[in-house]
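One structure follows; several queries about it will come next.
A single protein chain has been omitted from the complex, and every remaining protein chain is retained in its original position.
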Amino acid sequence: MDIEKIRKDFPILSRIVRDRPLVYLDNAATTQKPSAVIEAISGLYRNYNANVHRGVYLLAEEATQAYEDSREAVRRFINAGSTEEVVFTRNATEALNLVAYTWADANIRAGDEIIVTIMEHHSNYVPWFRLARRKGAVIKIVPSRKDGELDMDAFGSMLSDRTKLVGIAHMSNVFGTINPVREMVSLAHTRGAAVVVDGAQSAPHMKIDVRGMDCDFFALSGHKMLGPAGIGVLYAKSSYLKSMEPFMSGGEMILRVTLEDVVYNDLPWKFEAGTPNYEGAIGLKAAIEYLEALGMDTVEAYERELTEHALRSMKTVPDIFLYGPSDPAKKGGIIAFNIKGVHSHDIGTILDSEGIAIRAGHHCAQPLMIDCGVSAMARASFYFYNTEQEIDMLVKALKKAKEMFGHVA
Amino acid sequence: MDIEKIRKDFPILSRIVRDRPLVYLDNAATTQKPSAVIEAISGLYRNYNANVHRGVYLLAEEATQAYEDSREAVRRFINAGSTEEVVFTRNATEALNLVAYTWADANIRAGDEIIVTIMEHHSNYVPWFRLARRKGAVIKIVPSRKDGELDMDAFGSMLSDRTKLVGIAHMSNVFGTINPVREMVSLAHTRGAAVVVDGAQSAPHMKIDVRGMDCDFFALSGHKMLGPAGIGVLYAKSSYLKSMEPFMSGGEMILRVTLEDVVYNDLPWKFEAGTPNYEGAIGLKAAIEYLEALGMDTVEAYERELTEHALRSMKTVPDIFLYGPSDPAKKGGIIAFNIKGVHSHDIGTILDSEGIAIRAGHHCAQPLMIDCGVSAMARASFYFYNTEQEIDMLVKALKKAKEMFGHVA
Amino acid sequence: MSLEELFKEIIIEHYQHPKNHGHIEHPDARSEGSNPLCGDEIQMELLFEGDRIKDVMFTGNGCSISQSAASLMTEAIKGRTVAEARRLMEEYKNMLQGNDYDAGMLGDLEALSDVKKFPARVKCASLSMAVLDQALQQKK
Partner (left out) sequence: MSLEELFKEIIIEHYQHPKNHGHIEHPDARSEGSNPLCGDEIQMELLFEGDRIKDVMFTGNGCSISQSAASLMTEAIKGRTVAEARRLMEEYKNMLQGNDYDAGMLGDLEALSDVKKFPARVKCASLSMAVLDQALQQKK
């Protein structure tokens, strides 16, 4: 991997922030875009923009083709069996809500149980929380162990014939933990429960194989994997999609409307009401092609090296506490931490003054914050365009932060 | 209005299609984008891309500011009272579904009545149809008169104390009819019914004043008004938004999540779950600024001239039938038609071979097709970058189509 | 890509004066289909005699391509055995997909060969094939 060449593909990486070169370490929030993605978008609007699925003219054919080609690119990227199973949404959040409003709404009843992990992002927790309230169902939470991994024994003993749905973050956006989804899916399936995997953090960073995983639903967000904002994906087994009522209704998702009746469109369009974000899909395709050209194995291996380096060097900051697994083989490039005596929000500001972008706060994972006994954490998260030097700059700035707050105490 | 200068702002308008300059007359489906919009998008990704509302670093502040500035631009554009009342969605369709899943779901009961017009796009019909099915409510349809305008007498006599919701297309995407929404709103309000105005076709072409109109909900799509795909708006009176449950749930729309409870965020963010399409919003802001610089009055006046010219010259095509009002003061720049002996789909192909893009089909308005006794229509629709010469080319090509199919019969 | 390739005279002729248009009194099989986006609709009725398609009639409405294809298709299969009809449909599909095909077998249906140059119209040309396929499946 030629990191210098790669960095040149990302125009924003040469931006100067606060008189310093930008060090962007908030990749779990969103990623930067290579020129190929930016140009795919402007290319659409300069050359062949038209509403998809509707026109009988050349522009519309070209735009429709590009939109559907993106669906095929997603199918390949996550190894789905068919493009029927690939529904475009705004983001992972909408993908998860789609499942809550359709399959789960129709299939979950009072007394049923929904199991989620303590590591869930609000987007894979609040929809189930609200559904459970509405239906009188019960939410159970798989705890994590001291080492930042899920307590699989607890999971095993929570599963029962009342379990209807299991929601799992494939990769935690706080701990970085890569959860054993394949094993959890097969355990859940023995109880007849459906499994929703939140792949928002995993899809950008590792090879995804939804068929190998055998999950029933899988959600991802394009903006976290080089793609534009406003495009996400719900993968669902076609057996599920077929049985489900549509989510939103309007143009595009129907075959026929009379005053007496409505006939829905085929998969996957039945779930895509209104003009889709075809621009987003076309940008996402360019993002996927960029990732495929690099190779997801390469991405994963490089990021593991970065993570090892980060875990090693961040430990040298006085009074730092690193959350999540300390074994880099068990996690992705996400490191949440706190420094005693320096609030994460202050760390964020101090780092920003050096051009270093990290995140501070609850990371939309308040149940996990509560579980860790804190209200906020700082978090650095990497992508393949980051370097060890950038991590060294981070560590140096963290030491400075500690000093600023240390010299008085 | 310097039309030559304006056309230069739209890179796609110099595209050659089928060896001819593109004549784009499918603006009711989606509009083309000026360089200012394309550059607003690439500028974001080149210079200040970051997830909004979350970061404590400069990029995130800039992106958040730009995103919220767009909300203010929308507020101004439609004359809403506050940015609290401006919710970003994917498109008009999602905006309408949001109302169906929240306010309408909570307030419409068995036996209640929903009134919509015969001119509705599927996006302002199917959501209410499904809701009515689910609830046992009744849908009533306001018919149109022979002249393509709504039958206001029928509307008046349909209204009753059972009416809970009235759905109105501000401008029909088939007839082009501009419906008397202000009058309809005030009639509906005397019965205590809420009014949803579908502004997908009106917002791009005329001055919108939601406060003057006094509607309770108003939906629009960015891509139909120079903005990118994937961004739309729901305006709703804050009194409604306050009383409504959220639609989707996840990150961004909550204030606090514990295992026992969830507290929702303030307006409007309560209705924006997950990472929003901030790129789309930033593109939409550039679109609105472009329109404001032209002036919506100028846009409307210019398009009225085009429509007059089109109505006059299209009539000279043998055996043509024009749907909708023949008075250009009563309609926007949308002309649906059929030519006896030449199916609209064939018209579409013949025009395409001359580089002219129009639409053929049911226009996602099958109830209106059935009402007109046809299964399809051809439709030409204009925007301010179109010219009378382009309309003349259209007319010439229509005559050619008629000839091709005429010479045998 | 010229319009004359798509709208050949024979196609317009069949569009304006379709063959086998109407109903069969007591059909052995009946099926229908539509292309919702363009509004094309085709209904077909078949009468069998042993293995043979003794008669076939269609009704429908839609564009010149969908309606002329129905007319030409019904002409091509009338009197053939079901197996022959299936082979013919296979060749027709090959033609629309741009593969090699047996022109001799298709006869007048070959008039539709240039539809493949108009991707948006391939669906129109395939509709009657899909409807016919459904009808043939009703034959035990």
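Read from first to last, the chains carry the letters A, B and C; within each, the first residue is number 1.
Everything that follows uses one rule, which is that a contact is a pair of C-beta atoms (placed from the backbone, for glycine too) under 8 Å apart; a residue touches a chain by one contact, two chains touch by 3 or more.
What you see is a predicted model; the values in this text were computed from it and never measured.
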Item to check | Touch partners, limited to displayed chains, of the chain removed from view | outcome: A, B
Checklist entry - With respect to the chain omitted from the figure, which of A:I78, A:A100, A:I350 or A:L368 is a touching residue? => result A:I350
Checklist entry - Which listed residue, A:R15, A:H170, A:H362 or A:K402, touches the chain dropped from view? => result A:H362
Item to check | Residues in chain B touching the chain absent from view | outcome: 53-57, 60-61, 254-256, 265
Checklist entry - What is the set of chain A residues that contact the non-displayed chain in the whole complex? => result 18, 341, 343-346, 349-350, 353, 360-362, 369, 374-376, 404-405, 408-409
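Operating definition for what follows: only the chains that are shown with their structure count from here on.
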Checklist outcome for this item: Top of the farthest list for chain B, CA-centroid basis, is C
Checklist entry - What chain sits nearest the middle when you go by CA atom centres? => result B
Checklist entry - How many Å are there between the centre of chain A and the centre of chain B, using C-alpha atoms for each centre? => result 31
Next on the checklist: What's the distance between the Cα centroids of chain A and chain C, rounded to whole Å?
Outcome noted: 48
Checklist outcome for this item: Check: chain A positions touching at least 2 other chains come out as 54-57, 60, 254, 256
Item to check | Junction residues of chain C, two or more chains touched | outcome: 36-38, 120-121
